[in-house]
Every structure is written in C-alpha cells, then in structure tokens.
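Here the complex is missing one protein chain, while the rest keep their positions.
The block that comes next holds subunit A.
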Amino acid sequence: MRLHISSLTGLSASSVAAAVQEVSLDGLETYVPLLSMSQNLAKLAQRIDFNQSSDSDEDGPERESREPWGKPEPEEDEGTVKFQPSLWPWDSVRNNLRSALTEMCVLHDVLSVLKDKKYMALDPVSQDPALTKTPQVFQLISKKKSLATAAQLLLKGAEKLTKSLAENQEQRRQRDFNSELLRLRSQWKLRKVGHKILGDLSYRSAGSLFPHHGTFEVIKNTDIDLDKKVPDDYCPLNVQIPSDLEGSAYIKVSIQKQSADIGDLGTVSLFRRQPKAKPGSQMWHLKLEAAQNVLLCKEIFAQLSREAVQIKSQIPHIVVKNQIISQPFPGLQLSISLCHSTGEKKSQRASPDKSKPDDHLYVLEHNLHQLIREVHTMPHPASSPFGHKRLRLAGPMAYDKAEISSLQQSEGLLEKIIKQAKHIFLRSRTARTIDSLASRIEDPQIQAHWSNINSVYESSVKVLITSQGYEQICKSIQLQLNIGVEQIRVVHRDGRVITLSHQEQELQDFLLSQMSQHQVHAVQQLAKVMGWHVLSFSNHVGLGPIESIGNASAITVASPSGEHAISVRNGPESGCKVLVQFPRNQAKELPKSDAVQDARWTHLRGPYREVHCGRMEGRNFVYKMELLMAALSPCP
C-alpha cells in the first residue's frame, strides 16, 4: 500500500491566507474561519487514498461496501462513494490497516501450515515442455507447412495452364474443322443424319432424274500427329465419295471418215476440265467437283445410250460397253465414248489433240447441259399436281392420240448430237471444197465470205466469182449458200434456188459450171464497156461437144464498126474457145463469085480464125478479151 502522502507536504507551516467568505455592505470582510491544526490534519487525512494502488480496482467494490460500516447515512445512490464529512476522518485509514492486518495474518497462517508439510505441499507447476523446447524446430515445421501449401498452389496453377494449353490446341484443331465445315457448307448441300454428316453432290436439285444417290460423307481428319510439323496441305476435313464416282471422267466425241476427201474430223473431249488448283480451294472441293463431273458424264452417257437403243434410224446405232457408234452420213462415223479413269492408272491411249471443231466444243457442252436438265414448270392453278403442262391440257382440249403423241415428241439428246455432227461435217467439207477450188483455179477467182453468226444447225456463206481487175464490171455471179444439216441451198443472184445434197462432188461441179458461165458473162459486160455489140448470148448452148458437168455458154460480140466479131464458147470441161471473124477483104483466099460483084461487099465479115488464148498476153481471160477487142477496133 502506497500512501499518497504527497499532499501531506503542504502540511507544515502553511499559513494559508484566510479566504474571504463574505463582504458586508459596510465593507467589513468576514473571513472563513481558519482550520485548526487538528482540522487541517483531519482534512489531509481524508485525502489519503488507500486504494490508489494496483489492486484498487478490486478494492473498489470493497470500499463501497465498507462505507455503510461507519455511520450509516441514508445513501440513496448505490455504487458511488460520496465524501461524508461527518465520518471520523481516520476511519478509512483504520479500515485499510485492518484489512492489511487480516491479509498478513492469513498469509502467516498459510506459510505456517505449509512449513508442516502435512496438510499442504508446494509443488512446482508442470511446465509445457514444448513451450520450453527450442523454437527453431517449430519454425522449421511451420516453414515446411507453408512451403508445402505454396508448392501445392503453384502445382495446381501449372496443371491448369497445361490443361488449358492442351485444350487450346485441341480447340484450334476443332475450330479448323468447324470453319472448314462452314466453307464446305457454303458451296455444297449438307445435312446431318444421326452422327454422320452427309452431303449431296448430285444434280437432283437442278432437275436431274438420274437414279444415282450422289451422297458423300464428311469425316474428320484425325490422323495427324501434333508433335510433328503440320503439312501445308493438311485439311482437318475429309470427304468420302461413293466408290463408283472416284477418279475422273470425260466424254470423248470423235468423227472419223475413212475416205480421203475430208479425212478425220478429229476427236474432241468434253467435260474434261483439268481442275485448276485455285489458291485456297481445298482438296475436298477438287474431289467433290471431280466426282460431280463423273456423275454428269455418266448421266449424259446413260441417256445417250438409252436413246441410241430406242430411236429408230436408217442406220442403227451400236452401243458397245462404253461407246456409242452411229453413222450420220454413209462413210462418216460418229463415236461417243465415256472415258472414266480411276485413280492414278494412266490411260493407255495417248490423248489426241483437239481438232478443228474447237469452237463447237463449248456450244455442244452447253447444249448437253441444257438438255440434261428438265425444266420444271409449275402448275397453274397451284393445286394441280406436277406434270407436263401439255398433258394437263389434253383432257379439256380433247386432244386425240395423234395430237398427244405429236406434243410429246421431243428430240432426244442423241438425235440432236447427230444433227449437230452432220452440220459440222457438212460445213467443214463445204469450206474445204471452196478452198481447194480457189487454190486450184486462178482465172476466175472465188471469194467466200462466211457469216460470223451461225446457228447450231445452219450456217451461211456468200461466194463471189470474179476476175482480178474487173471486179466492178463482172459481178454477175454471186451465190449465197445456206448449209443445213443434210443439204446445201444455193440462192443465185438472178433468183434461182438450187438444192444440193451432201455430196461433195455436186458442189464442186456446180461451182465449176458457175465459173465457166462467169467468163462468158464477163465478156458480155466487157463488150458493154468497150462499145461492142452483143450479137448473141446463150447460157446453155446446145451445140458443140457435150459437157459432163453443166453446160457450155457462148457469146458473140461485134465491133463498133461491124468489121470484126468475137465468138467465145466456154465450157467447164472443154475450156474456152475464142474465134474471131474478119472482114472478107482480109481473108487469105478470096472466093470469086459471079453473084457478088460490088467491092463494098468485101467489108462484110467472113471467115473465122481461132485465137490461141494460151499464147496471148494477159493475166486472165477477161484481160485477154479486152486486149483482143482493143486490137480489133482500129483507132479513128
């Protein structure tokens, strides 16, 4: 117990100045009575606080309870200690000392009992050995635990990273597959059946009725090793096409003629597009396109062979395995064959070069495409069943059998191809005939002007026969040839229409006869220009040797003075014969006659003399004639 007696220091010799209690009205001060010595001491003793110690807290409630020991004051508020001036000032001191004595006595008693060791013993409290052990082990273990948790966290993180990396790679492969699938879907028809993805590469949606299913399957390409380097043409998507559409196919059309006039028209391959590897087009695209091409060729060939067997023609068509042989013209052979090469096995035949009918190639292909597709017509009204419009009309319009069959008859594919082949052949042979004549014969020149725009079954050419240098004068022979499928129709300038058959000889003979006629016509025109008079002109003379080709033509012209006359006879075979008639007085022997006495009769024309045209100067016949005419008309 520490006594706070610091306040006691002010005890000694403190002459506290008396405090003024009251100042009366007359200025008299009333002092507070000074405390006596004992009063002062009592006051200071009150200030001693025995409980201002470390255990003052627990004595607090004791102090409070001790207060009622003294004079019991009517304390209304519990818990607060009020300063009670009526209490004996040393009361609290006495109480504190008494309690201290009590406690000392207790302690003395306890120690005396303990000394006996009979009823109470002192034992040291058992210390926790771990607490007293060296703290380093504890540190080690705690460090180990924390490291273990940290390591576990790191391992978990690493595991997550590796898993996500693996997933990423897998996803990239998956994503590639999906993006490829999207590209595939944008160009081909796909549908999902169960687990499989199937596609349709047939032409059914375009109207084809070919019974092939044309289904291909899309499979994921999983035989790729991620460790090795991914090849450049790797595609995560693969397509499996039906086995009979593998490889590539094309249709080979060839026209052959054994005889020497036109020879082989050559062979042409249709639908044989080499797949141009566009950058970015995948392997599946090429595969599918090739398979579709094979399907198209098969369909075309199937239809052609069906028609070849069904239709009746003069020369029956032969269908042998993969080839259809027909003869449009006698001696001309048209063969259509389907060439299907599977895989890498190269065809033994060397592929022939594309021959002349190149420009017909695309037209034929286009025609085939059009012919294969049936053009659907929708029924009107809309509730009617599908079917051909004409047949729907047959009932209400009461068509009879002949009308229905005439409506239904449409040309088959093969017939159209044969017609086209015939026309091509006829046209090329006509061109060849004209060209050979033009190169062989120089004197009247042949000019052929082919029209640029032709139809599939008809072409036309304009043939002009002229003499060089005299084109303006001698243009009477102009022929328009319309080449059809089997015939050639010739329209002459003078209005005649002649139909020639497909025989080449006919055309040649006709052109030759026209050329000979031209010579005579040219003389006629020349005579007009030169001033000579035409005495007679005949396109077809009945005199002289008989021509085997056509007829000879002849003309007789007389000079302006009348003294000379030129007779020309030109035939396609016999050539030209020119005779000049001289006046009598120029003849070598003069027949003396008694009847004719007058000298003026000697000016009449008399004998004929032949002209050797071959020895005359002049590059062509008309020029020679002009020279002759000029020579025979004397200068005035």
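As a convention for this text, a contact is a pair of C-beta atoms (placed from the backbone, for glycine too) under 8 Å apart; a residue touches a chain by one contact, two chains touch by 3 or more; residues count from 1.
Here is the rule we use: contacts and distances are computed from a predicted model.
Student: Since a chain is absent, check the UniProt entry for it and pick the matching name: "Actin-related protein 2/3 complex subunit", "Prolactin receptor", "Mediator of RNA polymerase II transcription subunit 18" or "Thioredoxin domain containing 16".
Tutor: Of the names offered in "Actin-related protein 2/3 complex subunit", "Prolactin receptor", "Mediator of RNA polymerase II transcription subunit 18" or "Thioredoxin domain containing 16", the one UniProt assigns to the missing chain is "Mediator of RNA polymerase II transcription subunit 18".
Student: Any idea which of A:383, A:452 or A:472 touches the chain not displayed?
Tutor: Going through A:383, A:452 or A:472 one by one, A:383 is the residue touching the chain not shown.
Student: Considering the entire assembly, which residues of subunit A contact the chain that has been omitted?
Tutor: Residue positions of subunit A that touch the missing chain: 204-207, 376, 378-386, 392-393, 395-397.
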